[in-house]
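Notes for the one structure printed next.
Yeah, one chain of the complex is gone here, protein chain that is, but the others are all in their spots.
When the chains are written out, they are named A, B, C, D and E in that same order, and each has its own residue count from 1.
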Amino acid sequence: MGIVEDFNRYRGKMNEKILASDSLIIKRIFNLDTNAYTEGALDVRSKELIGLTCSLVLRCDDCVRYHLGKCKEIGFSTEEVNEAMGVATLVGGTIVIPHLRRAFEYWEELQHV
Amino acid sequence: MGIVEDFNRYRGKMNEKILASDSLIIKRIFNLDTNAYTEGALDVRSKELIGLTCSLVLRCDDCVRYHLGKCKEIGFSTEEVNEAMGVATLVGGTIVIPHLRRAFEYWEELQHV
Amino acid sequence: MGIVEDFNRYRGKMNEKILASDSLIIKRIFNLDTNAYTEGALDVRSKELIGLTCSLVLRCDDCVRYHLGKCKEIGFSTEEVNEAMGVATLVGGTIVIPHLRRAFEYWEELQHV
Amino acid sequence: MGIVEDFNRYRGKMNEKILASDSLIIKRIFNLDTNAYTEGALDVRSKELIGLTCSLVLRCDDCVRYHLGKCKEIGFSTEEVNEAMGVATLVGGTIVIPHLRRAFEYWEELQHV
Amino acid sequence: MGIVEDFNRYRGKMNEKILASDSLIIKRIFNLDTNAYTEGALDVRSKELIGLTCSLVLRCDDCVRYHLGKCKEIGFSTEEVNEAMGVATLVGGTIVIPHLRRAFEYWEELQHV
Partner (left out) sequence: MGIVEDFNRYRGKMNEKILASDSLIIKRIFNLDTNAYTEGALDVRSKELIGLTCSLVLRCDDCVRYHLGKCKEIGFSTEEVNEAMGVATLVGGTIVIPHLRRAFEYWEELQHV
C-alpha cells in the first residue's frame, strides 16, 4: 500500500541484515543514531526538526522520509513541517526542490497510513 | 510514453501541490526560480547552460532533466549539450558519470517527443 | 575583539557591497533570507536551530558563525548548542569535526563579547 | 535476473552511447578512469578500496555498485568490504546509511551471480 | 599587493610542484583541465560561465577566483558576472553567500590589477 510501507519494509529488512553482519563500526553508528534523537538538553521535537532539515539540505530522500515519519508520530502540523522544509530549501537552494516534491508526496501519504 | 512524460507529469503534479500549500518561503523560492532564467544581463542560452551544468555537478538528476528539456526547447545542439556536460563532468569528477548516463538517455528521448 | 568582530565587520562590509550592486536575484535571495528566520508556524528558536545545524552539515564555517551569533542573542545555553551540533556531526560524519572545532572556538569567544 | 544484471546492462548500454557521441572531454575522462585503477605505486586492491569508499561518502549508489562488483572479482571478503564501508559511514555520517542499505543488498546479490 | 597576486603566486608555485611530482593521473587531469576550456562546440565565454558557476555552487573559493580572473581577461562585465553568480546562488542556496562575499571582493580587486 504505497511508498510509506515500501520504505519501512525495505529499511527494516536491510537494517536487520546490516546489524546481523557483526560490523563493529556500523553497529556503533546505528546505536549512536538511535540514542541521539532522544530527549537531552534539547527536546525530541527540536531534534527531529534538525534531523529533517539536515536530511533535506543533504538531499537524502530516505533520510527525509524517515524523519517525516517521526515528525508525524510526534504530532508536527503540516504548516510546521512545510515551514521547516522551506527554510531548508532556502539554505540548500533550488537543487533541493526535487527532494521537496518527494517529501510532500510522502507527507501526504503519511496522513492516510 | 517514457521518461520525459513521466518526469513532466510528476513534476507538474507535485509543484501544484507545493504551491497550493501556502508555504510562503517555498512560494517565493519558486517565484524567484522562474524569474532567474529569463533574459537579463545574460541571455537565456547562457542561463540554461548554467542551470544544466550546476545541476550536473550537484548531481541532481531531476534538475538535469528539467534543464535538458529547456535546452532542447531553446535549440541547443547535441554537440553543445554534450560539451557542456563534459566540462561539468571534469569539474565534478567521475562521480558524475552515472548522472551523465541518465542525462544522455533523457536527451535521446527528448529528440523523439 | 578577534574572530567575532572580524567576522561581523567583513560580513557587514561585503553584504553592503553586494546589495549595492543592484543584482536583482541576489537582492531577492538576501531579502528572503532575512524573512525566513522570523517567527511563523515555527518559533525563532526552532528556526535558528535549523539554520545552525544545516550550516554545520553543509560545512560552511561562516554560516555556522552567523547562526551561533544568533543563538547567543536568543539565549540558547551552551548545552543546547552543543547537543544540536552533536546531532549535526552524527548526521554529517567525522568530516564535520574540523568545523566543530572552529564552532566551539567561536562560541567561546561569543561569551566574552 | 535482479539488480546486478540490471545495473551492468544499463551501464554497458549507456557507456557505449556516451563513447559513440564523440565528446572529446568525456572520452578522455572515461579513458583516464579505466587506467587509474590499474596497478601502479598502489596495488589494485588499495585502489578499489579507495574507489568504493570515496563513492560511498559521496553517496553515489551506482559508483558503489560498480566498485562492489570489482571488489568481488578481486576477492575481497565480506568482512573487509563491510569494514571499509563502516569507516566510510563514519567519515560521511548517518546520511550515508540509506546508501549502505543498498550496498549490502547489492553485495549479497553479487554472491549469487 | 593583495589577494589576486597572492592567489596567483601560490597557485603557480604549487601547480609547478604537483606537475613536477610525476603523478600520471594528476598530470592527465591537469592537461585535460587546460584543454576543456578552449573553444569547441561552445565558445570560451560559455565555458568560463560554466566554470565560474559550477565552482560557486560547489563552494570552492579558489576555483571561483581562478574563473573570475579568466572572466575578467575575456571581458565579462560586472553585470554579467553578478547575474551568473546570482543564478548560482539560487541553485546552491544561501550556503553559497559567504563564498559570494569573497567572490565580490576578489572581482573588485581584479578591477585594480
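Assume a contact is a pair of C-beta atoms (placed from the backbone, for glycine too) under 8 Å apart; a residue touches a chain by one contact, two chains touch by 3 or more.
Since we're looking at a predicted model, the values are computed, not measured.
*Asks:* Specify the shown partners of the omitted chain in the complete complex.
*Replies:* By the stated touch criterion, the chain not on view contacts A, B, C, D, E.
*Asks:* When the complex is taken as a whole, what residues of chain D touch the one chain not shown?
*Replies:* That gives, for chain D, the contact residues 32-33, 36-37, 40-42, 45-47, 49-51, 53-55, 57-58, 63, 77, 79-80, 82-84, 86-88, 90-92.
*Asks:* Quickly run down the residues of chain E that touch the omitted chain.
*Replies:* Residues of chain E in touch with the missing chain: 10-11, 14-15, 17-18, 21, 23-26, 29-30, 33, 54-55, 58, 60-63.
*Asks:* Which positions on chain A touch the chain that was left off?
*Replies:* That gives, for chain A, the contact residues 24-25, 28-29, 32, 35-36, 40.
In the analysis below, only the chains that are shown with their structure count from here on.
*Asks:* Go ahead and align chain A to its copy chain D using Cα positions, then give the rotation in degrees, nearest 5.
*Replies:* Here the rotation carrying chain A onto chain D measures out at 120 degrees.
*Asks:* Which chain's mean C-alpha position is the greatest distance from chain B's?
*Replies:* That would be chain C.
*Asks:* Distance-wise, how many Å sit between the C-alpha centres of chain D and chain E, to the nearest whole number?
*Replies:* From the centre of chain D to the centre of chain E is 30 Å.
*Asks:* Hey, what residues on chain E touch two or more of the other chains?
*Replies:* 32, 36, 40, 57, 79, 82-83, 86-87, 89-92, 94-95, in rising order.
*Asks:* Quick one: do these chains touch in a line, a ring, a star, all-to-all (complete), or other?
*Replies:* Per interface graph, the chains form a complete graph.
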